[in-house]
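Apart from one protein chain that is not included, each protein chain of the complex appears where it belongs.
Lettered A, B and C in written order, each chain numbered from 1.
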Amino acid sequence: MFSIRTDLAIEAHEMLTESTSDIQGVACDTSRHNNIAVTRVTVSTEEAAKALGKPVGRYITLEFNELNLADAEYHAYICKQLANELNGLLPKKEKQLILVVGLGNHNITPDALGPLVVSKVLVTRHLMHQPPFTAEKGIGPVSAIAPGVLGLTGMETAEIVQGISGTVKPDAVIVIDALAARNLNRLNTTIQLCDTGISPGAGVGNKRKELNQKTLGIPVIAVGVPTVIDAATLTADVMHAMTLSSGADEENERSKMLAALHHLLPEDISRCMVTPKDIDLTIETVSKIVAGGINLALHKGLTLEDVNAYTS
Amino acid sequence: MFSIRTDLAIEAHEMLTESTSDIQGVACDTSRHNNIAVTRVTVSTEEAAKALGKPVGRYITLEFNELNLADAEYHAYICKQLANELNGLLPKKEKQLILVVGLGNHNITPDALGPLVVSKVLVTRHLMHQPPFTAEKGIGPVSAIAPGVLGLTGMETAEIVQGISGTVKPDAVIVIDALAARNLNRLNTTIQLCDTGISPGAGVGNKRKELNQKTLGIPVIAVGVPTVIDAATLTADVMHAMTLSSGADEENERSKMLAALHHLLPEDISRCMVTPKDIDLTIETVSKIVAGGINLALHKGLTLEDVNAYTS
Amino acid sequence: MFSIRTDLAIEAHEMLTESTSDIQGVACDTSRHNNIAVTRVTVSTEEAAKALGKPVGRYITLEFNELNLADAEYHAYICKQLANELNGLLPKKEKQLILVVGLGNHNITPDALGPLVVSKVLVTRHLMHQPPFTAEKGIGPVSAIAPGVLGLTGMETAEIVQGISGTVKPDAVIVIDALAARNLNRLNTTIQLCDTGISPGAGVGNKRKELNQKTLGIPVIAVGVPTVIDAATLTADVMHAMTLSSGADEENERSKMLAALHHLLPEDISRCMVTPKDIDLTIETVSKIVAGGINLALHKGLTLEDVNAYTS
Partner (left out) sequence: MFSIRTDLAIEAHEMLTESTSDIQGVACDTSRHNNIAVTRVTVSTEEAAKALGKPVGRYITLEFNELNLADAEYHAYICKQLANELNGLLPKKEKQLILVVGLGNHNITPDALGPLVVSKVLVTRHLMHQPPFTAEKGIGPVSAIAPGVLGLTGMETAEIVQGISGTVKPDAVIVIDALAARNLNRLNTTIQLCDTGISPGAGVGNKRKELNQKTLGIPVIAVGVPTVIDAATLTADVMHAMTLSSGADEENERSKMLAALHHLLPEDISRCMVTPKDIDLTIETVSKIVAGGINLALHKGLTLEDVNAYTS
């Protein structure tokens, strides 16, 4: 019931190294410059994937300082780093068509990252033969959609994206999603990129079909930002810390605590999330940064000023 | 430049009968009860289709009084009539899956009909095995999506819907769209249903690929409400009335008038639309009625009170 | 740091009775019918107010079952009970002008209750001399505004409401606000009415000037629904339950736990909130119920069907 959940490979790796020192098939490397830490976790075997709870693939995490709304220069720097990392994961084809998919529910503030980013992406596929949108100027063909969530459409995102891919035939898909972290400090200060697409259980709403190269036949790059912590994860961590500090047996404590908490914490605390009270401002700022990085990566001839002028 | 445009078959038929009395291949019949006029226009030959500018098929128009916000009973009556007509156009299969597609741009008030209706449709496909959503209770499987417009997605609606149909495999599609009328009196007081789907040139934004049984392989029922008049159509009608009343030669007058109007009316008046100043209220009311009709048609075991409780 | 916060008088009373059996100046009485529990807490002395952390006045709590979206009859019943209780708190004057104020930030889903309710209230002040809005029909004059939050306007809600009251001169004000509860089970299943207005520290965003009869000169009725729990409150309750169950000394445990949790829980957990993952649906449903109750209370000649037809 109170299990710890994280969508971040970097946190899954941290948890694993807490309990064991010998992890085969996972490499982890961090570099740091200009107040951004870049961590690369590579999962190379199925055993490691199982231990970590993340599919085989590459996971890149950008960690930055809490965003000071006014520091335009720092924002621009993060955008450029994100663009670089994104280009490292995308195929190297010329004039390739990219489909950007914003997952999540625009009616729930911390889950609106995907739809917000899509609204700020410079969409050009339909304009590629009109000036000034020509490949000569370093503008690539881009499509984008925020398909909505299962509860609103009655359809899995995977079904919708597979369908659209069949007719629109992109060369690669970038999916944007709000994630759940374990660590409160990571909310809205971390961007995770990976080449493994979307797994069941990831994202704010956590039941979904997988969406990856295997199911889609083309590369699926996922870009996620943790905006919530599962309330059950927070509870579990508090309980764990209490038992650690008291030296008590955790399993034993857990059942006693559940009895004591019974009237306050119903069993369905797992249906709750923890999110900052100013999530409206942070989600807006973070979505600008993610969209900026995507725009720079897909339209190499443009500067950040250009894409800000083109998009809302 | 100032050509008259209407998305309504009933108006296209009126225009044709103004200029000729002998129209082969078009039948038109009107019945009236309880302050609703139901007109059925049937286009049966390609010649008639060409003359009318509407594909071969059935067009049903419900015309009602201007909607008094407070007349709940009249609203309910229109919903039920719409449900009846919709059921007449849909296949008769048991437990068939219907995909409702809301066309149009939710950022432009008179073009937001489709997205608004989708937000009020009772979506059930993902819930069909959970109580109380079981076929025994007369609830059918329904999916819905508002895919956005070409300018925002870089993709034609037809591409998106064809793609989704390929994976989700609905038995029929209902597309909702805001239309352009010729006659100001018809704005927000008319619902057109047809079995011919979406044609190029229809809707508020008027360039698009066709979306119909031929391109999709399953029935495509279109439900539209006129919410705008093309500004060019209004201008043409005023000019026409002026020349009629003055007995002058229209072609001759037209060029003189264009010269006189030159500084006020640029050639691109065709990029403007005419819409009521209270379009926010009327589009909300009309979308409730259209969604109500769809909900009653697709969930035959429910009353209007039920669907109002289920939906927002 | 991890103090327990609740905006509900019923919970403050529960907490007080946990630690002491002898509370002077507070009366608490619960009645139950048709799956609704109505609890009346009356705070009659300043000492009791201080002990409870709630101003002297009357607090009425309606507790209902989790809202089944489809149970239209139960919703209607709650609306009527709310209307009754609201009428008990409002002045008894004929044709009095009521100003409904929706507090909170419409950009943050669990804080959007006030703006959502305002959008569903039947506003009539400007129409009172037009049919069908006449006092004979039992429709009262109502104004409404959602003034936005300090961070967006640079102005305290109290400044805005005081200003408007000075020119519009309502006879009473109803303020709607999203609240913080202690108990997860109360989220979106409880409505609190009180005649004490808004206190500093209440609401989802918790710094604000008071807004009550003393500052405004007219009755200020507050209607609130808990939609969040402070993350610090949840943490404190888990810690408390752990120490209770382990028999340890709480103060001692607390500092040890804080050390153990240090990297996961920064000191500013107080800037986080806990809210249901489906808050978009529950806030929509609850806002319909609160608006329905207000509409029935202020427009006594109308039925719930009438107000649903009038409003969106």
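Convention: contacts are C-beta pairs under 8 Å (C-beta built on N, C-alpha and C of every residue); 3 or more make two chains touch, one makes a residue touch a chain.
Note that the coordinates shown come from a computational prediction; the quantities given were computed from them, not determined experimentally.
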Query - Option from C:V26, C:L62, C:V142 or C:I289 whose C-beta touches the chain left out - result: C:V142
**Report entry** Absent-chain contact - pick from B:S44, B:N183, B:T285 or B:T311
**Finding:** B:N183
Query raised in the report: Where does chain A touch the missing chain, residue by residue?
Result: 69-72, 75, 132, 284, 288, 305-306, 308-310, 312
**Report entry** Hidden partner chain, residues of chain B it touches
**Finding:** 105, 107-109, 151, 182-185, 204-205, 231, 234-235, 237-246, 248, 253, 256-257, 259-261, 263-266, 269, 271-281
Query - Footprint left on chain C by the chain that the document does not show - result: 119, 123-127, 141-148, 150-155, 159-160, 162-168
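As a convention for this text, only the chains that are shown with their structure count from here on.
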Query raised in the report: So how far apart, in whole Å, are chain B and chain C when each is placed at the average of its C-alpha atoms?
Result: 42
Query raised in the report: Whole-Å distance, chain A centre to chain B centre, using C-alpha means?
Result: 39
Query raised in the report: How big is the gap, in whole Å, between where the Cα atoms of chain A centre and where those of chain C centre?
Result: 35
**Report entry** For chain B, residues contacting two or more additional chains
**Finding:** none
